[in-house]
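Shown here: the complex without one of its protein chains, the others still in place.
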Amino acid sequence: MKMTMMGNYAASWGAQLSRVQVIAAYPITPQTLIVEKLSEIVADGELDAEFIKVESEHSAMSGCIGASAAGARAYTATSAQGLALMHEMLHWAALARLPIVLTNVNRAMAPGWSIWADQNDSLSQRDTGLMHIFASSSQDILDSTVLAYKIGEQVLLPTLISFDAFFLSHTMEVVDMPPIEDVDKFLPPYNPEYKLDVNDPRSFGALTSEEHYYEFRYKMQEAMDQAINIIKKEGKEFEKLTGRYYDLIHPYRCEDADLILVTSGTIAETTNVAVDELREEGKKVGNLKIRIIRPYPKQDILNVIKNCKKIAVIDRNISCGYHGIFAQELKSALYNETNIPVWGYLAGIGGRDVKIENIKEIADDTLKSDKPEDLIWKGVKL
Amino acid sequence: MIEIRMHGRGGQGAVKASMVLAEAAFQGGKYVQAFPRFGVERRGAPVEAFTRIDDKPVQIRSQIYYPDGVIVLDPTLIEVVDVTKGLKKGGWILINSDKKPEDYDFGADYEIHTIDATKIAIENNLGSRAAPIVNTAIVGAFAKITGLVEMDAVEKGIDSAIPRMKEENKKAARQAYNYIHK
Partner (left out) sequence: MAIKFRTDGKEVKITGEKDMPPMAASLGLMTWNKTGSWRNLRPVIDYDKCIDCFICWKFCPEPAIIIVDERPVIDYDYCKGCMLCAEECPKDAIITEVEGK
(Lines give C-alpha, C1' and ligand atoms only; values in the text may rest on other atoms or scores of the structure.)
Protein backbone atom coordinates (compact mmCIF):
# COMPACT_ATOMS: atom_id res chain seq x y z
CA MET A 1 0.00 0.00 0.00
CA LYS A 2 1.31 3.42 -0.93
CA MET A 3 1.63 5.84 1.96
CA THR A 4 3.73 8.82 2.99
CA MET A 5 6.46 8.57 5.59
CA MET A 6 9.80 10.01 6.61
CA GLY A 7 12.94 8.05 5.76
CA ASN A 8 13.49 7.28 9.41
CA TYR A 9 10.09 5.65 9.67
CA ALA A 10 10.81 3.66 6.52
CA ALA A 11 13.66 2.11 8.52
CA SER A 12 11.34 1.40 11.47
CA TRP A 13 8.70 -0.20 9.25
CA GLY A 14 11.39 -2.16 7.42
CA ALA A 15 12.46 -3.67 10.74
CA GLN A 16 8.85 -4.33 11.69
CA LEU A 17 8.10 -6.04 8.37
CA SER A 18 11.20 -8.18 8.90
CA ARG A 19 9.76 -9.28 12.25
CA VAL A 20 12.93 -8.48 14.17
CA GLN A 21 12.95 -10.16 17.56
CA VAL A 22 15.43 -8.04 19.46
CA ILE A 23 16.06 -4.30 19.14
CA ALA A 24 18.85 -2.80 21.23
CA ALA A 25 19.36 0.88 20.59
CA TYR A 26 20.45 4.22 21.93
CA PRO A 27 19.05 7.49 20.56
CA ILE A 28 21.08 10.02 18.58
CA THR A 29 20.00 12.78 16.19
CA PRO A 30 19.05 12.27 13.36
CA GLN A 31 18.38 8.57 14.02
CA THR A 32 16.15 9.01 17.11
CA LEU A 33 12.83 8.74 15.25
CA ILE A 34 13.74 5.25 13.98
CA VAL A 35 13.96 3.67 17.41
CA GLU A 36 11.27 5.92 18.89
CA LYS A 37 8.81 4.53 16.34
CA LEU A 38 10.03 0.97 16.92
CA SER A 39 9.59 1.32 20.67
CA GLU A 40 5.98 2.44 20.02
CA ILE A 41 5.40 -0.46 17.65
CA VAL A 42 6.71 -2.91 20.26
CA ALA A 43 4.78 -1.25 23.11
CA ASP A 44 1.57 -1.34 21.06
CA GLY A 45 2.02 -5.07 20.55
CA GLU A 46 2.36 -4.70 16.77
CA LEU A 47 5.71 -6.47 16.84
CA ASP A 48 6.67 -9.37 19.07
CA ALA A 49 10.14 -8.17 19.97
CA GLU A 50 12.31 -7.39 22.95
CA PHE A 51 13.24 -3.70 23.00
CA ILE A 52 16.40 -3.21 25.05
CA LYS A 53 17.21 0.31 26.21
CA VAL A 54 20.97 0.35 26.50
CA GLU A 55 23.45 2.83 27.95
CA SER A 56 25.55 3.33 24.81
CA GLU A 57 25.90 2.33 21.18
CA HIS A 58 28.67 -0.08 22.15
CA SER A 59 26.10 -1.84 24.33
CA ALA A 60 23.48 -1.60 21.60
CA MET A 61 25.62 -3.65 19.25
CA SER A 62 26.68 -5.95 22.10
CA GLY A 63 23.01 -6.64 22.85
CA CYS A 64 22.38 -7.41 19.19
CA ILE A 65 25.41 -9.73 19.15
CA GLY A 66 24.12 -11.73 22.12
CA ALA A 67 20.63 -11.93 20.63
CA SER A 68 21.86 -12.91 17.19
CA ALA A 69 24.23 -15.52 18.64
CA ALA A 70 21.20 -17.07 20.34
CA GLY A 71 19.48 -17.25 16.95
CA ALA A 72 17.26 -14.16 17.16
CA ARG A 73 16.82 -11.61 14.38
CA ALA A 74 18.44 -8.48 15.81
CA TYR A 75 18.26 -4.82 14.77
CA THR A 76 19.80 -1.54 15.80
CA ALA A 77 20.21 1.95 14.42
CA THR A 78 22.61 4.79 15.07
CA SER A 79 24.45 7.72 13.54
CA ALA A 80 27.93 9.30 13.41
CA GLN A 81 29.52 9.40 16.90
CA GLY A 82 27.26 6.53 17.93
CA LEU A 83 28.51 4.38 15.07
CA ALA A 84 32.08 5.26 15.98
CA LEU A 85 31.47 4.09 19.54
CA MET A 86 30.09 0.83 18.12
CA HIS A 87 33.22 0.23 16.09
CA GLU A 88 34.78 -2.52 18.21
CA MET A 89 31.55 -4.49 18.25
CA LEU A 90 31.12 -4.18 14.47
CA HIS A 91 34.27 -6.24 14.00
CA TRP A 92 32.87 -8.70 16.53
CA ALA A 93 29.49 -9.01 14.82
CA ALA A 94 31.14 -9.61 11.47
CA LEU A 95 33.78 -12.11 12.62
CA ALA A 96 31.18 -13.95 14.72
CA ARG A 97 29.20 -14.09 11.46
CA LEU A 98 26.00 -12.69 12.91
CA PRO A 99 23.49 -11.35 10.35
CA ILE A 100 22.47 -8.29 12.36
CA VAL A 101 21.06 -5.32 10.46
CA LEU A 102 22.31 -1.91 11.51
CA THR A 103 20.85 1.29 10.12
CA ASN A 104 23.14 4.30 10.16
CA VAL A 105 21.91 7.77 9.34
CA ASN A 106 24.93 9.30 7.63
CA ARG A 107 25.88 12.34 9.69
CA ALA A 108 29.12 14.35 9.80
CA MET A 109 31.61 13.43 12.50
CA ALA A 110 32.30 16.06 15.19
CA PRO A 111 33.89 18.43 15.87
CA GLY A 112 32.48 20.90 14.85
CA TRP A 113 29.28 19.42 16.08
CA SER A 114 27.12 18.64 13.12
CA ILE A 115 23.93 16.72 12.57
CA TRP A 116 24.01 16.96 8.79
CA ALA A 117 24.65 14.49 6.01
CA ASP A 118 28.16 13.15 5.40
CA GLN A 119 29.39 9.63 4.65
CA ASN A 120 32.62 9.64 6.64
CA ASP A 121 30.95 7.98 9.64
CA SER A 122 29.91 4.80 7.88
CA LEU A 123 32.82 4.65 5.46
CA SER A 124 35.13 4.62 8.50
CA GLN A 125 33.58 1.20 9.19
CA ARG A 126 34.40 -0.07 5.71
CA ASP A 127 36.89 -2.71 6.84
CA THR A 128 34.87 -4.20 9.71
CA GLY A 129 33.41 -6.91 7.45
CA LEU A 130 29.83 -5.67 7.23
CA MET A 131 27.97 -5.58 3.96
CA HIS A 132 27.34 -1.92 3.29
CA ILE A 133 24.35 -0.46 1.49
CA PHE A 134 23.83 3.23 0.70
CA ALA A 135 20.09 3.74 0.32
CA SER A 136 18.98 6.66 -1.82
CA SER A 137 15.23 6.85 -1.16
CA SER A 138 12.83 6.00 1.64
CA GLN A 139 11.57 3.09 -0.43
CA ASP A 140 15.15 1.87 -0.72
CA ILE A 141 15.56 2.11 3.08
CA LEU A 142 12.46 0.02 3.77
CA ASP A 143 13.13 -2.59 1.09
CA SER A 144 16.85 -2.82 1.91
CA THR A 145 16.08 -3.71 5.51
CA VAL A 146 14.03 -6.74 4.46
CA LEU A 147 16.59 -7.69 1.81
CA ALA A 148 19.50 -7.31 4.24
CA TYR A 149 18.08 -9.99 6.51
CA LYS A 150 17.28 -12.27 3.58
CA ILE A 151 20.80 -11.97 2.18
CA GLY A 152 22.71 -11.67 5.45
CA GLU A 153 21.15 -14.78 6.93
CA GLN A 154 22.32 -16.82 3.93
CA VAL A 155 25.93 -15.66 3.94
CA LEU A 156 26.10 -15.03 7.71
CA LEU A 157 27.23 -11.44 7.53
CA PRO A 158 25.84 -8.33 9.23
CA THR A 159 24.65 -5.44 7.07
CA LEU A 160 25.06 -1.71 7.50
CA ILE A 161 22.37 0.34 5.76
CA SER A 162 23.36 3.97 5.49
CA PHE A 163 21.34 6.93 4.29
CA ASP A 164 21.75 10.69 4.31
CA ALA A 165 20.69 12.71 7.34
CA PHE A 166 17.70 14.98 6.72
CA PHE A 167 17.75 14.58 2.92
CA LEU A 168 16.14 11.23 3.73
CA SER A 169 15.82 10.87 7.48
CA HIS A 170 13.47 13.82 7.93
CA THR A 171 11.99 14.01 4.44
CA MET A 172 8.48 12.72 3.99
CA GLU A 173 7.76 10.99 0.72
CA VAL A 174 5.67 8.28 -0.86
CA VAL A 175 6.61 4.70 0.02
CA ASP A 176 4.93 1.52 -1.11
CA MET A 177 4.66 -0.69 1.96
CA PRO A 178 4.40 -4.37 1.05
CA PRO A 179 1.85 -6.41 3.04
CA ILE A 180 3.55 -8.29 5.85
CA GLU A 181 2.11 -11.58 4.52
CA ASP A 182 4.13 -11.05 1.32
CA VAL A 183 7.26 -10.26 3.33
CA ASP A 184 6.68 -13.39 5.42
CA LYS A 185 6.71 -15.48 2.25
CA PHE A 186 9.95 -13.85 1.19
CA LEU A 187 11.74 -13.82 4.54
CA PRO A 188 11.40 -17.02 6.57
CA PRO A 189 12.28 -17.09 10.30
CA TYR A 190 15.99 -17.11 11.09
CA ASN A 191 17.29 -20.47 12.20
CA PRO A 192 21.08 -20.66 12.13
CA GLU A 193 23.11 -23.86 12.26
CA TYR A 194 25.46 -22.47 14.90
CA LYS A 195 23.83 -20.74 17.84
CA LEU A 196 23.81 -20.54 21.63
CA ASP A 197 21.58 -23.43 22.60
CA VAL A 198 21.34 -25.06 26.03
CA ASN A 199 20.35 -28.34 24.39
CA ASP A 200 23.39 -28.37 22.15
CA PRO A 201 26.03 -26.42 24.04
CA ARG A 202 29.17 -25.10 22.42
CA SER A 203 31.57 -22.26 23.05
CA PHE A 204 31.73 -19.12 20.90
CA GLY A 205 34.47 -16.58 20.38
CA ALA A 206 37.15 -18.55 22.18
CA LEU A 207 40.89 -18.08 21.84
CA THR A 208 41.85 -18.70 18.22
CA SER A 209 45.47 -19.19 17.26
CA GLU A 210 47.03 -18.50 13.89
CA GLU A 211 46.21 -22.11 13.12
CA HIS A 212 42.58 -21.12 12.46
CA TYR A 213 42.24 -17.31 12.39
CA TYR A 214 43.52 -16.89 8.83
CA GLU A 215 40.89 -19.35 7.62
CA PHE A 216 38.10 -17.42 9.34
CA ARG A 217 39.11 -14.39 7.30
CA TYR A 218 39.20 -16.52 4.16
CA LYS A 219 35.66 -17.75 4.84
CA MET A 220 34.46 -14.22 5.49
CA GLN A 221 35.83 -13.09 2.13
CA GLU A 222 34.25 -16.14 0.50
CA ALA A 223 30.90 -15.12 2.04
CA MET A 224 31.31 -11.61 0.61
CA ASP A 225 32.04 -13.09 -2.83
CA GLN A 226 28.96 -15.33 -2.59
CA ALA A 227 26.89 -12.36 -1.43
CA ILE A 228 27.27 -10.71 -4.85
CA ASN A 229 25.25 -13.45 -6.55
CA ILE A 230 22.83 -13.78 -3.66
CA ILE A 231 22.12 -10.03 -3.71
CA LYS A 232 21.20 -10.36 -7.39
CA LYS A 233 19.17 -13.53 -6.89
CA GLU A 234 17.21 -12.11 -3.96
CA GLY A 235 16.86 -8.80 -5.80
CA LYS A 236 15.03 -10.69 -8.56
CA GLU A 237 12.88 -12.60 -6.05
CA PHE A 238 11.99 -9.33 -4.37
CA GLU A 239 11.10 -7.85 -7.74
CA LYS A 240 8.62 -10.67 -8.35
CA LEU A 241 7.01 -9.77 -5.03
CA THR A 242 7.01 -5.98 -5.25
CA GLY A 243 7.97 -4.94 -8.77
CA ARG A 244 11.06 -3.21 -7.42
CA TYR A 245 14.54 -4.47 -8.30
CA TYR A 246 17.62 -3.79 -6.22
CA ASP A 247 21.16 -4.51 -7.39
CA LEU A 248 24.64 -3.59 -6.24
CA ILE A 249 24.79 -0.80 -8.79
CA HIS A 250 22.09 1.10 -10.66
CA PRO A 251 23.25 2.63 -13.94
CA TYR A 252 21.11 5.38 -15.52
CA ARG A 253 21.55 6.33 -19.20
CA CYS A 254 25.08 4.90 -19.17
CA GLU A 255 24.81 2.74 -22.34
CA ASP A 256 26.08 5.36 -24.79
CA ALA A 257 27.56 7.84 -22.30
CA ASP A 258 30.87 9.60 -22.99
CA LEU A 259 31.01 10.65 -19.34
CA ILE A 260 29.75 8.54 -16.47
CA LEU A 261 29.20 10.19 -13.10
CA VAL A 262 29.66 7.80 -10.18
CA THR A 263 27.47 8.66 -7.18
CA SER A 264 25.86 7.26 -4.07
CA GLY A 265 23.13 8.13 -1.56
CA THR A 266 20.78 11.01 -2.22
CA ILE A 267 23.27 12.69 -4.55
CA ALA A 268 22.67 9.76 -6.90
CA GLU A 269 18.96 10.56 -7.17
CA THR A 270 19.54 14.25 -7.85
CA THR A 271 22.17 13.23 -10.41
CA ASN A 272 19.56 11.28 -12.40
CA VAL A 273 17.64 14.53 -12.82
CA ALA A 274 20.85 16.39 -13.73
CA VAL A 275 21.65 13.70 -16.33
CA ASP A 276 18.25 14.22 -17.98
CA GLU A 277 18.95 17.94 -18.24
CA LEU A 278 22.47 17.35 -19.58
CA ARG A 279 21.09 14.95 -22.18
CA GLU A 280 18.63 17.64 -23.30
CA GLU A 281 21.64 19.88 -23.82
CA GLY A 282 23.07 17.18 -26.08
CA LYS A 283 25.73 15.99 -23.64
CA LYS A 284 26.13 12.23 -23.43
CA VAL A 285 26.32 11.83 -19.67
CA GLY A 286 25.21 8.87 -17.54
CA ASN A 287 24.93 8.22 -13.83
CA LEU A 288 26.21 5.11 -12.11
CA LYS A 289 24.78 4.80 -8.61
CA ILE A 290 26.81 2.59 -6.30
CA ARG A 291 24.19 1.12 -3.97
CA ILE A 292 26.43 -1.42 -2.29
CA ILE A 293 30.09 -0.78 -1.57
CA ARG A 294 30.71 -4.05 0.33
CA PRO A 295 30.86 -6.49 -1.30
CA TYR A 296 32.38 -4.24 -3.95
CA PRO A 297 30.67 -4.71 -7.33
CA LYS A 298 33.87 -4.56 -9.39
CA GLN A 299 32.74 -6.70 -12.33
CA ASP A 300 29.36 -4.97 -12.58
CA ILE A 301 31.06 -1.59 -12.67
CA LEU A 302 33.53 -2.69 -15.34
CA ASN A 303 30.66 -3.93 -17.50
CA VAL A 304 28.89 -0.56 -17.29
CA ILE A 305 31.86 1.75 -17.80
CA LYS A 306 33.70 -0.21 -20.48
CA ASN A 307 32.68 2.02 -23.40
CA CYS A 308 32.76 5.45 -21.76
CA LYS A 309 35.57 7.96 -22.24
CA LYS A 310 35.65 9.64 -18.82
CA ILE A 311 34.50 8.98 -15.29
CA ALA A 312 33.80 11.56 -12.56
CA VAL A 313 33.21 10.35 -9.01
CA ILE A 314 31.30 12.56 -6.57
CA ASP A 315 32.22 11.86 -2.96
CA ARG A 316 30.37 13.14 0.13
CA ASN A 317 33.34 11.97 2.21
CA ILE A 318 37.11 12.20 2.30
CA SER A 319 39.93 10.07 3.58
CA CYS A 320 42.11 13.04 4.52
CA GLY A 321 45.64 12.58 3.30
CA TYR A 322 44.37 10.91 0.15
CA HIS A 323 40.98 11.69 -1.37
CA GLY A 324 37.35 10.69 -1.79
CA ILE A 325 36.73 7.08 -0.79
CA PHE A 326 34.41 6.09 -3.63
CA ALA A 327 37.00 7.53 -6.04
CA GLN A 328 39.78 5.47 -4.44
CA GLU A 329 37.70 2.33 -4.61
CA LEU A 330 36.74 2.90 -8.21
CA LYS A 331 40.31 3.57 -9.31
CA SER A 332 41.55 0.42 -7.61
CA ALA A 333 38.86 -1.54 -9.46
CA LEU A 334 39.85 -0.04 -12.82
CA TYR A 335 43.60 -0.57 -12.47
CA ASN A 336 44.86 -3.45 -14.64
CA GLU A 337 41.47 -3.55 -16.34
CA THR A 338 41.02 -0.35 -18.34
CA ASN A 339 42.63 3.02 -19.03
CA ILE A 340 39.56 5.22 -18.65
CA PRO A 341 40.60 8.38 -16.80
CA VAL A 342 38.92 9.21 -13.48
CA TRP A 343 38.22 12.64 -11.95
CA GLY A 344 37.53 12.75 -8.21
CA TYR A 345 35.18 15.46 -6.90
CA LEU A 346 34.10 16.25 -3.36
CA ALA A 347 30.65 17.72 -2.75
CA GLY A 348 28.08 17.85 -0.01
CA ILE A 349 30.53 17.39 2.86
CA GLY A 350 28.99 18.22 6.26
CA GLY A 351 25.51 18.35 4.75
CA ARG A 352 26.18 21.10 2.23
CA ASP A 353 23.42 20.87 -0.33
CA VAL A 354 24.27 19.37 -3.72
CA LYS A 355 22.06 21.00 -6.30
CA ILE A 356 21.35 19.96 -9.88
CA GLU A 357 23.45 22.89 -11.07
CA ASN A 358 26.45 21.71 -9.00
CA ILE A 359 26.27 18.28 -10.61
CA LYS A 360 25.94 19.80 -14.08
CA GLU A 361 29.02 21.93 -13.40
CA ILE A 362 30.95 18.81 -12.39
CA ALA A 363 29.88 17.14 -15.63
CA ASP A 364 30.73 20.19 -17.74
CA ASP A 365 34.12 20.68 -16.06
CA THR A 366 35.00 17.02 -16.65
CA LEU A 367 33.85 17.09 -20.26
CA LYS A 368 36.09 20.11 -20.87
CA SER A 369 39.11 18.83 -18.96
CA ASP A 370 41.76 16.67 -20.58
CA LYS A 371 43.77 16.03 -17.43
CA PRO A 372 42.28 13.78 -14.75
CA GLU A 373 42.63 14.90 -11.12
CA ASP A 374 42.35 12.89 -7.92
CA LEU A 375 40.79 15.56 -5.77
CA ILE A 376 38.69 18.52 -6.83
CA TRP A 377 37.05 20.48 -3.99
CA LYS A 378 33.79 21.52 -5.66
CA GLY A 379 32.44 24.72 -4.17
CA VAL A 380 34.97 25.05 -1.36
CA LYS A 381 34.99 28.65 -0.06
CA LEU A 382 38.60 29.77 0.11
CA MET B 1 6.71 19.68 -10.61
CA ILE B 2 5.51 22.33 -8.17
CA GLU B 3 7.82 23.49 -5.40
CA ILE B 4 6.46 25.34 -2.38
CA ARG B 5 8.24 27.08 0.46
CA MET B 6 6.61 27.64 3.81
CA HIS B 7 7.67 30.41 6.20
CA GLY B 8 6.74 30.16 9.85
CA ARG B 9 8.13 30.49 13.32
CA GLY B 10 9.55 27.65 15.37
CA GLY B 11 6.71 25.87 17.16
CA GLN B 12 4.06 27.26 14.83
CA GLY B 13 3.80 24.08 12.79
CA ALA B 14 5.39 25.05 9.48
CA VAL B 15 6.95 21.61 9.13
CA LYS B 16 3.63 19.96 9.90
CA ALA B 17 1.95 22.30 7.40
CA SER B 18 4.36 21.20 4.66
CA MET B 19 3.49 17.60 5.49
CA VAL B 20 -0.29 18.13 5.58
CA LEU B 21 0.01 19.85 2.21
CA ALA B 22 2.01 16.92 0.85
CA GLU B 23 -0.41 14.41 2.34
CA ALA B 24 -3.36 16.17 0.70
CA ALA B 25 -1.59 16.12 -2.66
CA PHE B 26 -0.67 12.46 -2.15
CA GLN B 27 -4.31 11.63 -1.42
CA GLY B 28 -5.08 13.42 -4.68
CA GLY B 29 -2.86 10.92 -6.51
CA LYS B 30 0.37 12.92 -6.66
CA TYR B 31 3.92 12.06 -5.69
CA VAL B 32 5.25 14.31 -2.96
CA GLN B 33 8.18 15.28 -0.81
CA ALA B 34 8.02 17.39 2.35
CA PHE B 35 10.91 18.42 4.53
CA PRO B 36 12.12 21.14 6.87
CA ARG B 37 15.04 23.44 6.19
CA PHE B 38 17.73 21.32 7.74
CA GLY B 39 18.63 23.26 10.82
CA VAL B 40 18.20 23.32 14.54
CA GLU B 41 14.83 24.81 15.43
CA ARG B 42 14.28 27.32 18.17
CA ARG B 43 10.85 28.35 19.34
CA GLY B 44 9.85 31.65 17.76
CA ALA B 45 12.77 31.83 15.33
CA PRO B 46 11.98 32.01 11.59
CA VAL B 47 11.82 28.52 10.09
CA GLU B 48 11.22 27.18 6.61
CA ALA B 49 9.71 23.99 5.31
CA PHE B 50 9.24 22.72 1.79
CA THR B 51 6.84 20.66 -0.27
CA ARG B 52 7.34 19.21 -3.75
CA ILE B 53 4.39 17.88 -5.74
CA ASP B 54 4.72 16.00 -9.01
CA ASP B 55 2.94 13.47 -11.21
CA LYS B 56 5.95 11.13 -11.05
CA PRO B 57 8.23 10.08 -8.18
CA VAL B 58 10.37 13.01 -7.01
CA GLN B 59 14.07 12.35 -7.45
CA ILE B 60 15.55 15.75 -6.62
CA ARG B 61 17.08 15.57 -3.17
CA SER B 62 18.37 19.09 -2.75
CA GLN B 63 16.50 21.83 -0.94
CA ILE B 64 14.19 24.25 -2.77
CA TYR B 65 15.75 27.50 -3.99
CA TYR B 66 13.34 28.62 -6.70
CA PRO B 67 9.83 27.92 -5.43
CA ASP B 68 6.69 28.25 -7.53
CA GLY B 69 4.80 29.46 -4.51
CA VAL B 70 5.40 30.71 -0.99
CA ILE B 71 3.19 30.32 2.06
CA VAL B 72 3.66 32.71 4.97
CA LEU B 73 2.14 31.41 8.19
CA ASP B 74 3.00 34.50 10.23
CA PRO B 75 2.69 37.93 8.53
CA THR B 76 5.17 39.54 10.93
CA LEU B 77 7.86 37.47 9.21
CA ILE B 78 7.56 39.58 6.09
CA GLU B 79 9.59 42.33 7.79
CA VAL B 80 12.17 39.83 9.08
CA VAL B 81 12.88 37.55 6.14
CA ASP B 82 12.81 37.96 2.37
CA VAL B 83 9.85 35.73 1.63
CA THR B 84 10.15 36.31 -2.13
CA LYS B 85 13.75 35.10 -2.30
CA GLY B 86 14.14 32.90 -5.37
CA LEU B 87 10.39 32.94 -6.01
CA LYS B 88 9.77 32.32 -9.69
CA LYS B 89 8.36 35.18 -11.76
CA GLY B 90 4.58 34.77 -11.86
CA GLY B 91 4.74 32.80 -8.61
CA TRP B 92 2.15 33.16 -5.86
CA ILE B 93 2.37 34.18 -2.21
CA LEU B 94 -0.27 33.00 0.25
CA ILE B 95 -0.22 34.95 3.51
CA ASN B 96 -2.04 34.18 6.71
CA SER B 97 -3.31 37.68 7.39
CA ASP B 98 -6.44 39.66 8.14
CA LYS B 99 -5.38 42.21 5.51
CA LYS B 100 -6.32 42.27 1.84
CA PRO B 101 -3.87 41.21 -0.89
CA GLU B 102 -3.65 44.81 -2.13
CA ASP B 103 -2.30 45.84 1.29
CA TYR B 104 0.94 44.02 0.41
CA ASP B 105 3.44 45.18 -2.15
CA PHE B 106 5.92 42.68 -3.50
CA GLY B 107 6.13 44.25 -6.94
CA ALA B 108 4.33 43.21 -10.10
CA ASP B 109 5.97 39.80 -10.52
CA TYR B 110 3.86 37.89 -8.03
CA GLU B 111 0.27 36.95 -7.39
CA ILE B 112 -0.76 37.63 -3.78
CA HIS B 113 -3.47 35.91 -1.73
CA THR B 114 -4.45 36.41 1.88
CA ILE B 115 -6.48 34.25 4.20
CA ASP B 116 -7.23 34.90 7.86
CA ALA B 117 -6.28 31.39 8.91
CA THR B 118 -5.70 32.52 12.49
CA LYS B 119 -9.34 33.61 12.80
CA ILE B 120 -10.57 30.36 11.22
CA ALA B 121 -8.34 28.32 13.55
CA ILE B 122 -9.60 30.11 16.65
CA GLU B 123 -13.25 29.75 15.54
CA ASN B 124 -12.68 26.02 15.25
CA ASN B 125 -10.83 25.72 18.56
CA LEU B 126 -7.62 24.66 16.83
CA GLY B 127 -4.74 25.41 19.14
CA SER B 128 -5.03 28.31 21.56
CA ARG B 129 -5.70 32.01 21.02
CA ALA B 130 -2.02 32.67 21.66
CA ALA B 131 -0.85 29.80 19.46
CA PRO B 132 -3.53 28.92 16.90
CA ILE B 133 -2.89 25.95 14.61
CA VAL B 134 -3.35 27.37 11.14
CA ASN B 135 -2.06 24.45 9.03
CA THR B 136 -5.31 23.05 7.82
CA ALA B 137 -6.94 26.38 6.94
CA ILE B 138 -3.83 27.22 4.94
CA VAL B 139 -4.04 23.93 3.05
CA GLY B 140 -7.69 24.63 2.21
CA ALA B 141 -6.72 28.03 0.81
CA PHE B 142 -3.82 26.46 -1.09
CA ALA B 143 -6.17 23.94 -2.71
CA LYS B 144 -8.38 26.72 -3.98
CA ILE B 145 -5.76 29.09 -5.32
CA THR B 146 -3.63 26.47 -7.07
CA GLY B 147 -6.34 24.03 -8.13
CA LEU B 148 -3.66 21.34 -7.64
CA VAL B 149 -5.64 19.43 -5.05
CA GLU B 150 -9.36 18.73 -4.76
CA MET B 151 -11.09 19.47 -1.49
CA ASP B 152 -11.88 15.78 -0.85
CA ALA B 153 -8.16 14.97 -1.14
CA VAL B 154 -7.47 17.69 1.44
CA GLU B 155 -9.99 16.05 3.78
CA LYS B 156 -8.42 12.63 3.24
CA GLY B 157 -5.03 14.20 3.88
CA ILE B 158 -6.27 15.63 7.18
CA ASP B 159 -7.69 12.25 8.16
CA SER B 160 -4.35 10.65 7.54
CA ALA B 161 -1.92 13.32 8.80
CA ILE B 162 -3.75 14.92 11.74
CA PRO B 163 -4.12 12.74 14.83
CA ARG B 164 -6.76 14.76 16.72
CA MET B 165 -9.79 17.01 16.06
CA LYS B 166 -10.09 15.80 12.48
CA GLU B 167 -13.58 17.25 11.94
CA GLU B 168 -12.64 20.71 13.23
CA ASN B 169 -9.58 20.67 11.00
CA LYS B 170 -11.60 19.65 7.97
CA LYS B 171 -14.10 22.39 8.70
CA ALA B 172 -11.29 24.93 8.92
CA ALA B 173 -9.91 23.76 5.57
CA ARG B 174 -13.36 23.97 3.96
CA GLN B 175 -14.00 27.44 5.35
CA ALA B 176 -10.71 28.69 3.96
CA TYR B 177 -11.40 26.96 0.63
CA ASN B 178 -14.80 28.61 0.33
CA TYR B 179 -13.67 31.98 1.58
CA ILE B 180 -10.62 32.65 -0.54
CA HIS B 181 -11.06 33.95 -4.06
CA LYS B 182 -9.12 32.49 -6.90
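Some notes on this structure:
Read from first to last, the chains carry the letters A and B; within each, the first residue is number 1.
FYI, contacts are C-beta pairs under 8 Å (C-beta built on N, C-alpha and C of every residue); 3 or more make two chains touch, one makes a residue touch a chain.
Because the structure is predicted, anything quoted here is derived from the model rather than measured.
Note on the chain not shown: across the whole complex it touches A.
Per the touch definition above, the residue from A:48, A:181, A:200 or A:280 contacting the chain not shown is A:200.
Checked against the hidden chain, the listed residues A:72, A:96 or A:293 yield one contact partner: A:96.
Of the listed positions A:208, A:229, A:307 or A:338, the one in contact with the omitted chain in the full complex is A:208. Across A:38, A:115, A:142 or A:156, the single residue that touches the chain missing here is A:156. For subunit A, the residues in touch with the chain missing from this view are 95-97, 156, 194, 199-206, 208, 212, 215-216, 219-220, 223.
We adopt the following convention: only the chains that are shown with their structure count from here on.
Per-chain Cα centroids separate subunit A from subunit B by 35 Å.
Within the complex, the subunit A residues that touch subunit B are 2-4, 115-116, 136, 164-168, 170-174, 266-267, 269-270, 272-273, 351, 353-356.
Residues 19, 22-23, 26, 31-36, 38, 40, 57-63, 65, 160-161 of subunit B touch subunit A in their complex.
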